[in-house]
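Working notes, structure below.
Note that one protein chain of the assembly has been removed; the remaining protein chains are unaltered in position.
Entry: chain A
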């Protein structure tokens, strides 16, 4: 403790914790509610970079940790699906530098396409999971995660949720870790090359590591016990733990910090001190199922509380076993595309042409709402291309011809490129048309850079990937670039022409996002001035 007192969001607390713990590299891909972690880490002087997607981000992070550097990688919950292939085997390898994988879940779906509960990943991939209850713990657990990761040479998941990431609470930081030691590569082939001969013993080692971490968690893990009444005992995790403390201040409560692997004996001992044990957790019944599997008698929450976020009122209802219907809060006004947004012209055209639109994720998903109602599918990032191709393959010709895939620029780099490879490799009989809506930013998550903008996370210049060159060299028949600012009216005749052909086409529409445009001008000016002083 330094005596300093700060009011920080959970995201900013993770960034500060990473900085103070000596993290040498932060990687990630934007996604609400995780995005601010790397932005703040950069602002505080840390080295942070956006990757094209979460899988690459985790791979870069693994390399950095193999080299002995403390590393964090950040993403939203669904990002871990993209990174899962790397995750499931990375847990079998030995990391030298601490590796913390931040997964920011979104129960209630404030800004997501699903409310999956990433605590399952800890169990499935055999990665320890830390769940903070506030910004102080977000700070402390970033640090603790790195230490556990180094001690047992295993990646650790720091599982946050929206109300941790975006809530501000008081943080008392510690004195920063001083370790600027030089790194050098240490060869350890059996621990890092996962061919079956090495992966078999690695799997046994992994289970041994988890057993040792369990013992540590039982004895000295981050567990808070509040001794209250005998009638009611609560076991809780994450932000639900503070809701529970408020909803039932008289109850005894065990708040778990390292929630995988669980300190089951500690919980069993706590259970023995109370007459009734209730598990308070947001999302899926992960914790309660584990307790029951271990033979600990515990109540979970009625099924209706699996959906959405918990809050103090809902926890009171769970404790009262109240399954009466809940009053829905009045619906607010939904967001809409900004006035002047370049996506508007595109969706007006698609609506007017009565296209079947295979959509994707980004600001432009709002094209599904009136007055456009011009989106027919949206599953996950990058799906627009594959889903559009699938529709084309099986629909009758007159309908197949109306199918268009629509994808944003950041999403295209994230996971659209492989879709284009599929289109070139397995072209539908009627061809296909893909629209890349290039608004020069990742608008949805607050205007982050990506490999197609030619700027780094801190907005300084770097190499830029040219979508038109990529698509041409991949073998797309027709590649067009349309400047929407000067020629929005040109989109309709161009699409009519391309839809009539049996060829593969990509149309890149260009016009900066109106919120990003003024900033982009500043970045460009700064880059020009920088270049001049270097001449």
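Operating definition for what follows: a residue touches a chain if its C-beta (ideal position, glycine included) is under 8 Å from a C-beta of that chain, and two chains touch if they have at least 3 such contacts; residues count from 1.
As a convention for this text, contacts and distances are computed from a predicted model.
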Listed names "ABC transporter", "Glutamate synthase", "Indolepyruvate oxidoreductase subunit beta" or "Putative glutamine transport system permease protein GlnP", matching UniProt entry of the absent chain: "Indolepyruvate oxidoreductase subunit beta"
Options A:67, A:194, A:223 or A:338, residue touching the unrepresented chain: A:338
Given A:119, A:163, A:301 or A:392, the one touching the chain that is not displayed: A:163
From A:53, A:445 or A:504, residue that would touch the chain that is not displayed: A:445
Touch residues of chain A, complete complex, unshown partner: 7, 32-33, 35, 108, 110-111, 134, 162-163, 166-170, 239, 242-243, 245-246, 249, 311-313, 327, 329-339, 341, 363, 366, 443-447, 513, 515
